[in-house]
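One protein chain is absent from this view; the other protein chains keep their places.
Then we have chain A:
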């Protein structure tokens, strides 16, 4: 065989492989572009969340052979929680066919993507965070701050503090300090704390911790001088354990610190050691691995050696469970959309319709093996949050213990504020408010 003919043979066989492989790749598949972050200051959140998300997608593929036979695929692009990397990843991954939804888990990246995904008509999921006014589906058709937007979280925390004090009228004259992360995510709740303080008559002082937050001596000295009744920790990543340790150093009682939904994980308290004992935080999904769906992931995915977490002790941790819940929400939205549009690869707009009809009541949640993992969700075309319930858990030094029932935030109070903000955005951008009929018009190609 001459050199040339060797090359010819190689080229031929390569062509054959490609031609065989291509139709297989175009069989019904739904693709998740994952703008994940596994390095950088927020890696603990990223690995846990995306680990749980991927584990759940794997479970659906292995156990059920996909969603009604449509296989779920994904690939990861590292963002390090940086906006320009997130944008690069978006541009890189969007050319892939059959994208279901974007889940960047970063407010900064989500903000930069709103125009782009709206033009491309693919949903953007910001579970438990995001831009609050994107709850208003009239203005933000493709953005979904599922389960809990920042305002609902704030309302839940204030209600919890009120219950500790013995009623909402007891808040009068109290002082609350909010220690927030110096990022778009951290600043999102500044106006709503001010508003609730006015409404309920407590005073609020909001103190910023510059990103990433590994030095907080001066902030906590200010807190010591202010002597607040409660400190709300609106942290992220390394900022949280540092806050708890510094609180102990300046002598602030840790059981009067309430963490928000991104300050509620094992990765936030374990590095703080004993300083975290007695710390309470809000959550939408309980931690622990006793829930049937988590058990199935252990059995089906991890025992087959396909688990995503390197450290198996993190199975059932807060971020891992949030990833699983996020997986459930995404997969169920696809299922809802498939019932309407057929069991095939859906367009982004069809998946958007699925999210807008995503209704999981407690019975359905139980059927999915997630009873007590999260409460319920009820998304509609104009409410993209879906009325998620919250609960509070306290760290005992080894694990989180739930210390409250499922609490409903004060949605009726928040909705007008959200609508006003969304309408202002619509006016600024020249967006026409969507109606229920517009929401039912779906692009299928």
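Heads up, the rule we're going with is that a residue touches a chain if its C-beta (ideal position, glycine included) is under 8 Å from a C-beta of that chain, and two chains touch if they have at least 3 such contacts; residues count from 1.
As a convention for this text, contacts and distances are computed from a predicted model.
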Item to complete: Given the options "Glycosyltransferase RgtA/B/C/D-like domain-containing protein", "Amino acid/amide ABC transporter membrane protein 2 (HAAT family)", "Carbon-monoxide dehydrogenase large subunit" or "PH adaption potassium efflux system PhaF subunit", say which is the protein name UniProt records for the missing chain.
Response: "Amino acid/amide ABC transporter membrane protein 2 (HAAT family)"
Discussion item. Among A:76, A:229, A:372 or A:387, exactly one should touch the missing chain; which is it?
Written reply: A:76
Worksheet item: Looking at A:32, A:49, A:111 or A:140, which makes contact with the chain not pictured?
Response: A:111
Fill in: Of A:38, A:357 or A:371, the one touching the omitted chain in the full complex
A:38
Worksheet item: Which is it among A:92, A:172, A:199 or A:299 that touches the chain not included here?
Response: A:92
Fill in: Option from A:30, A:128 or A:183 whose C-beta touches the chain left out
A:183
Worksheet entry | Residues of chain A (touch criterion as defined above) contacting the omitted chain | 36-39, 43, 46-47, 75-78, 80, 83-84, 87-88, 91-92, 95, 107-108, 111-112, 114-115, 131-132, 182-185, 187-191, 208, 211, 308, 421, 428-429
